[in-house]
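For this view, one protein chain was removed and the others were kept in their places.
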Amino acid sequence: MSDLTALTAAELGSKIASREVSSREVVDAHYDRIAKVDDKVHAFLHLDTEGARKQADEVDARIAKGEKLGPLAGVPLALKDVIVQKNVPTTAGSKILEGWRPPYDATVVKRLREAGIVILGKTNMDEFAMGSSTEHSAYGPTHNPWDLERIPGGSGGGSSAAVAARMAPLGIGTDTGGSIRQPGAVTGTVGMKPTYGGVSRHGLIAFSSSLDQAGPVTRNILDAALLHEVIGGHDPMDSTSIDAPVPPVVEAARAADVSGMRIGVVREFAGDGYQPDVSARVDEAVALLTKLGAEVVEVSCPHFVHALPAYYLIAPSECSSNLARFDAMRYGLRVGDDGTKSAEEVTSLTRAAGFGAEVKRRIMIGTYALSSGYYDAYYGQAQKVRTLITRDFEAAFEQVDVLVSPTTPTTAFKIGERVDDPMQMYFADLCTIPSNLSGGAAMSVPVGVDSNNLPVGLQVMAPAMADDRPYRVGAALEAALTEQWGGSLLSRAPELEESK
Amino acid sequence: MSDLMPYDEAVEKFDPVFGLEVHVELGTATKMFCGCSTVFGAEPNTQTCPTCLGMPGALPVVNELGVEGAIRIGLALNCSIAPWSRFARKNYFYPDMPKNFQTSQYDEPICFDGYLDVEVDGETIRVGIERAHMEEDTGKSLHVGGATGRIQGASHSLVDYNRAGIPLIEIVTKPVEGIGARTPQVARAVVGEIREIVRGLGVSEARMERGQLRCDANLSLRRSPDVPFGTRSETKNVNSLRSVERAFTYEIRRQAALLTDGGTVVQETRHFHEDNGSTTSGRIKEEAEDYRYFPEPDLVPVAPPAEWVQKLRAALPERPSERRRRLQSEWGFSDKDMASAVGAGAVDLIEATVAAGTTSDTARKWWLGELARRANENGLDLDAQGVTPAQIAELQSLVDSGRLNDKLARQVLEGVLAGEGSPTEVVQARGLEVVSDTGALSAAVDEAIAANPDVADKIRAGKVAAAGALVGAVMKATKGSADAKTVRDLILEKLGTV
């Protein structure tokens, strides 16, 4: 039974459809795996075993009746706890929402249900998605399945670790500055940030509204594409949702062909500060792409170096406003209401007790950047830099179809190593942020390991609504590398059930 | 309470400058950013959803009719309509505001730079409109544990978010100067005109007693028109036409006294009190508000296509001034009568009463006579008294048919105002019908003659005018329910003078 957790989502989907196995068996196999390894990994914050089993049984019943469901029907999934699910605890990794059960479903959740995908539970994350290591979760850190002393990336470390450790074949993450891709890179999984507006944000607890985007976390490219197709597409509940069909991502993943594609290597994302064997794996992947028929050139994007500071003004500014609603009046934590304190005091005490250090830090940076007298120098200026970065992309995409870079400058660092040094922590998102600022699509593809047997990711960036291109590149690389390695990268990860 | 200067002295010494911020709740079926109903008076928190409750993850989507309403108001106020406009977040904490930011507009409002003409004492005064922008209303708090239901002294509050998210259009005037002593009157006329415009457009019922039209009154004084504006106060909660006039009168007197005493006006929020017509200072804030406006990232810009604006412009109803001219000629009112009707906010009421079947003169007499007197006594706007034009028309038809005399009609009106039902229902319930049955009155007349033999003798001697005293006695005895003409005829008949 346990080998069910080694299969891809596409394989599981076809076995369930052909009634070779039931969705219920698949779901139970994953809960077994969770029971065995999650005390070491701590990927999940909440398991909805009852709801998941009920849903699995429903899928099985529909299949038994001969209904034709989608390719992922009955396949289990790990949902980042930043997405609301009706009546299921949703915390966004924060104490301030402990115990809150949303009265509604996110659009992403509705679409997962409609596709028959079974949600196993909610996964750990940096509080309100602010962080690059999942250490800022109010519920304790998640550990990297490749090395339990190391971080699984963040903010979506829980979903990526769950997928990497075979606790779920599918995961959903959200990416504001790299929170799908950077965990993907350091856990050896595929992480896709769709074009901004490609997946509805309705029901995604906002961190930075103009940057947030939900996307797939999987062990291979095809699964990511299948999941992307399920969650993507226009939603009238989200004003920033693109009213156009989902780009042909599944077709691109199946084609796995880069012949004739023009690929640009971002010159600015190499050199000092980049771990040498990260750069080496990226160079090898680029060489492989050339071999596979792509035309590779070096491209300069001079403003990308300013992306990090621009991001650390825009995201905190928006979050200072988005998180104002956590005031102890309508839902969530309330502290200090002893009958003598005012609403204002209770709000301040609750936010002091309910928010962690990183959230407070960012709220204060954002409050500062938006305040009168500073707006133009900070927030306003960051918005201009955003324009410059978008122009860099536009100029680059006149020459090439996609841009590539390391996903993150280093492989997974040790838990605790950077937690008291915000600037070092922020550096992990250096390469992923430009795509959030411009709104384009970007993916992290596993391309090898470093000398410590820690995964390295290659980032593939494409223009808005060209989400199919990263899938083409990713699938071609994946096919060639799997052949080269004689199996998937994840098969080289330590077997958690035997260790310790 | 600080000292007040007599009004005449205040406006002689100082030059008042005023401005208004008028909030109009649009009468759309749904809220500005979600599909919740806006019906007035629903059970608390039954017209709310994740979006208008500010729940985590919920997003706003703009109500198209809300934008249309804003544009139509802008056009009626002679504004330019921005070809590109955006929503912004106004950040501040308040328990009745679910997101702790108000989705509003900041530096890119949808309507800007217009004007409004008001007629006061036959003179037309043009008031500049700075902007009209879209925003959302807040929830409503019930303050519990205090003596008065006011926020001060309450132990806690209970919040209902049904109103949160209802579309508001905020209309901001430019500073109005050079009006002098007529400032309160002109300000009132501006609010009245805006009310008439939005009602004419059909975008809002604009019932001030329900908070569908609310205004903030800004006032500053200066020594002479050639010096810069003084510091202004902003008086909130001025929620009737009458209150607008009273609040400005009070502020002029207060600021004048303050400035004359060598004091300075503080830029502050003040509150208007309906009961005594005064304003008091709001809480002094330790620090200036910093709303940290920034473009709302959850909404995309509104860029109304020129064809849409053109279509809305072409479909605008007649302007209030044109309408007034038309009605004046239809009704045959003198300029003076029309001016009083406009000043009292009675034009719509008279029109509706005429439409319900009375003559224009009758409608005018009711609304500008008896009803205006009562409204004034009770400190209410004319239309906030609880009697409708249709009821007035019904009452008049009872008079016309002889079932009621003037005195009884006033009693019936009292019943209607007390909520006892329609005029016909009040007549039945209170038994207030004119008695013109001679049989029933005969005994009363006989008694009156017997009780006043000297008067009876005079009448017998041909002094018919003396009959009035006997009619009065009969009316008194029948508690006014007798038909006076019938009584008189009966008296004369019995005393043989006919």
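Should a chain be cited, it is by its letter among A and B, assigned in written order, with residues numbered from 1 in that chain.
Operating definition for what follows: contacts are C-beta pairs under 8 Å (C-beta built on N, C-alpha and C of every residue); 3 or more make two chains touch, one makes a residue touch a chain.
Note that in this section contacts and distances are computed from a predicted model.
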Undepicted complex member, UniProt protein name, chosen from "Transglutaminase", "Xylose transport system permease protein XylH", "Aspartyl/glutamyl-tRNA(Asn/Gln) amidotransferase subunit C" or "Nitrite reductase large subunit": "Aspartyl/glutamyl-tRNA(Asn/Gln) amidotransferase subunit C"
Selected from A:Gly332, A:Pro446 or A:Gly474 as touching the chain missing from the view: A:Gly332
Among B:His271, B:Arg410 or B:Arg430, residue touching the chain not depicted: B:His271
Per the touch definition above, residue among B:Gly19, B:Pro50, B:Pro320 or B:Gly345 touching the missing chain: B:Pro50
Contact footprint on chain A, counting only the chain that is left out: 100-101, 103-104, 196-197, 210-211, 236, 239-240, 242, 303, 306, 309-310, 312-313, 320, 324, 327-334, 337, 339, 341-349, 351-352, 355, 360-361, 363-365, 367-368, 371, 377-378, 380-388, 390, 422-423, 437-439, 464
Contact footprint on chain B, counting only the chain that is left out: 28-30, 34-37, 43-50, 53, 61-67, 84, 93-97, 138, 141-143, 145, 150-151, 154-161, 236-237, 269, 271, 282-283, 287, 290, 292, 294-295, 297, 299-305
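As a convention for this text, only the chains that are shown with their structure count from here on.
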Centroid spacing, where centroids are CA-atom means, of chain A and chain B in whole angstrom: 56
Chain B contact footprint on chain A (complex, rising order): 83-84, 90, 92, 97, 100, 102-104, 106, 201-206, 208-210, 236-240, 317-318, 320-321, 324-327, 329-331, 339, 343-344, 347, 367, 370-372, 375, 379
Residues on chain B engaged by chain A in the complex (per definition of touch): 49-50, 53-62, 89, 91, 93, 95, 98-101, 155, 157, 159, 290, 292-294, 297-300
